[in-house]
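These notes are about the structure you will find just below.
All protein chains of the complex are present and in place, except for one that has been dropped.
Read from first to last, the chains carry the letters A, B and C; within each, the first residue is number 1.
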């Protein structure tokens, strides 16, 4: 009996492994996008796939995002399972018409006869010192588009598990990859990787009694840090990692908030019209009488993503989260 | 002294008049889009403008929405004030990259030296028996994009006033025109039209004491109808017409909710990730201790817009609004 | 050999050793649209094919008339007629094999019908009970596509996928002259050429995009001239000459099937009716222009050829008309029945499984419908 080593791995490595395993398991899985072949992607997530599976399974496309997603639609119509890479969040915008008008609607349009099992990988978010257009948080657009699943990992294990689940899904999945977590490391056993199924379950990353931080993707580590720091102020914070924005796990989130009676939603995306509004509203609808204070939001400002030298002021950090926790009307506490 | 006749006019007529007056007042105003010239637009909103001002002031463009908005950006860079028509809500999607990456950001990108005074007219919403792609409510996308103003009229007078204000604004404004109100009539005096300025003020369309309906655009008349019907059930509903989604008029909305203690947000757009989440969340943040019940939402379902024969089931109607009002925990009332 | 290693790919080499990989000359279209009817080429055309085309043109014209009539009776929400363009619609459908795929736009219900889709199902979108009335896999006809040119990359992707799987499948995609201005047109043609995908693009240049004439849409010598910019052949054809359109498309399909890659075909035709029943074409074109095109009617052109060459007689013409009438009568009868709708369908197909949120919403609607039925709703 061999003992399997649990070694530190980066999120990028786990994603690569998920793609490779999915391609090996199912010849219908095709990876496509800009620079995903020979180069292995600008974040190296597709590294080695073209070599192992050939250019026809991992294809450098012409430089045109609507064309990439549009041809992926046709490939999916014919029974393939395209995994599309959008090079950066902001460069997915040219593909929005294909996404909204076709990817999200084809199954419904055809009463289920023409599903589109497409996975759209979108590196998103800031904190990497990227210049303009390289740090957008675009999840609000995807959430507002019925017919899409929207998921985002915060851990190495989830990166693998969620990506396998996304590729296995018969529905289109927007798979948001937090750029600044690509090189984050976790102990992870690549020889016994787990898929995270079904898509749509949140997870409590840290239990606590005082209040719930509801978050996802790049903000999960920040919230965990905030929760540690909060102990000094006497708060025992629970941290819920949504993992899936669509479908939304009302059950797990509301169970937590009912327990703690207070909640702060934390994300990098702009606050106004961002995910936090939806989350705060639905939690309030469902948990109103358990709430000691309104659900607060800590989000990016309502501005275009700032240049790298100023991004630290924009990103929700530990202090801003704790400031919000402090405003949760503790006076009301008996 | 001549007496000016206040005659019934349609919203479409008021919009045409606003365009004409803006073009007459400022030679920098240029109207452009698909079929806006000779035909006068598929909704006839630009009727007569090409004849009056020439093809160079009111231009039938090639059929390409990104091209329309992209060239409008260049025209605005040179000091013009383009008024762009997107033929239908869903056909604005191809222009999203230009909208998000340039229109909304150019002023900020250039520290204010290169503002883009572009008005983007988007006929939106359903209830007109339109086939697929002709009835989308896309306001959530615009709201989630900092740098844009987003306004929408619900009355004939506001249609004129807001459009004049939008064109006069030095910022880009997404001007959402509720398709099913194009032919709605109000008494309106075209010889003494008022602009609605500044952009960003909501208005109380009906005063009431029991609860506030927060709404905008196509749902305003529905809410007014619901408020009338509610009298039979003993509810005296206040109706707030937001008129501007960005900037948002927290003052007017919160003043109303603080007065009534209860609120329902009503819109056609899908609920999940839609405008209602933001609105409910911010009202709750600001009015928590005045609320007798959670702010509820009555919205379109979280589905692709249905075919015309089924749209009546999708659109928030009087019954669904009253059902929501009934769930506002009246038992708690002393 | 991967798809990338094929002919046609443009590789730079440092000047001065410049060598274009593709000779542009064969990619350029002829100066004038290709014609068969009334020319010497007609003699070589298969009489059986000409008769088949004729029958379908006559059916197609009648189908268009019937569908337009149904809008007046409130049985269709809207109808974009292909009257005048039947030669393109019919030839597109007949140029394909059964295993091939057709990618129609909103105006191309007729092509779908000729390919075998039940006319009632083809019209479902336009009647308004659902977005697509037919199973796309049954006749290999993609859903009618409304957002202009967005179906073109789908056709490319499908053809590419079929080829990767080793299947002998060609995709034919239809688009209008206006649609060629969209970015998706460009991206689709480029992907097709780089991948050497077995796909044929047919532009029905009917002179207008709603009210906008071609002169405001492009300054190109012809739309077919766009092909060379992608490294694929461009063909220009008289779109009212069913025999010519069929020949050019059949050639292009054969070429694609043999691994020769994509072709762009521009068929010059004319939209004889308004854009849809909701449009008023008097606003943007003179009657005289429409009238001038009547002399070049696709049915008349073909009928003249068939008659002159003795390939059809009066009884053949009558038979074609009777056949068309039967189609119309059947369509009328069935479209006059109210479709049976189930509002619960709204939630059934958004995802493979409804999300918990959709299940809640479905329950809400169910409760409302029940209350309505029981008369207990507000």
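Everything that follows uses one rule, which is that contacts are C-beta pairs under 8 Å (C-beta built on N, C-alpha and C of every residue); 3 or more make two chains touch, one makes a residue touch a chain.
As the structure is a prediction and not an experimental result, all values here were calculated from the model.
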Shown chains in contact with the undisplayed one are A, B, C
Which listed residue (B:107, B:133 or B:205) would be found touching the missing chain in the intact complex?
B:107
Looking beyond the chains shown, say which of B:21, B:35, B:136 or B:171 touches the absent one.
B:171
Option from C:67, C:214 or C:299 whose C-beta touches the chain left out
C:214
Hidden partner chain, residues of chain B it touches
30, 54-56, 60-62, 64, 66-67, 69-80, 82, 94, 97-98, 101-102, 105-115, 146-147, 149, 169-171, 200, 246-248, 250-251
Chain A residues that touch the omitted chain in the full complex
34-35, 37-40, 42, 60-67, 90-91, 93-94, 129-134, 229, 233, 272, 301-304, 306-310, 313-314, 318-320, 322-323
Tell me which stretches of chain C touch the chain missing from the display.
4, 8-12, 14-16, 18, 20-24, 27-28, 31-33, 35, 181-187, 190, 193-194, 196, 205, 207, 213-222, 225-232, 238, 240-241, 261, 268, 270, 292-293, 295-296
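Definition applied: only the chains that are shown with their structure count from here on.
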If you average the Cα atoms per chain, which one ends up farthest from chain A?
C
When the centre of a chain is set as the mean of its C-alpha atoms, what distance in Å lies between chain B and chain C?
36
Provide the list of chain A residues touching at least two other chains, using ranges where the numbers run on.
66, 94, 97, 101, 105, 108-109, 146-147, 246, 248
Residues of chain C touching 2+ other chains?
130-131, 147, 183-184, 345, 350, 355, 357
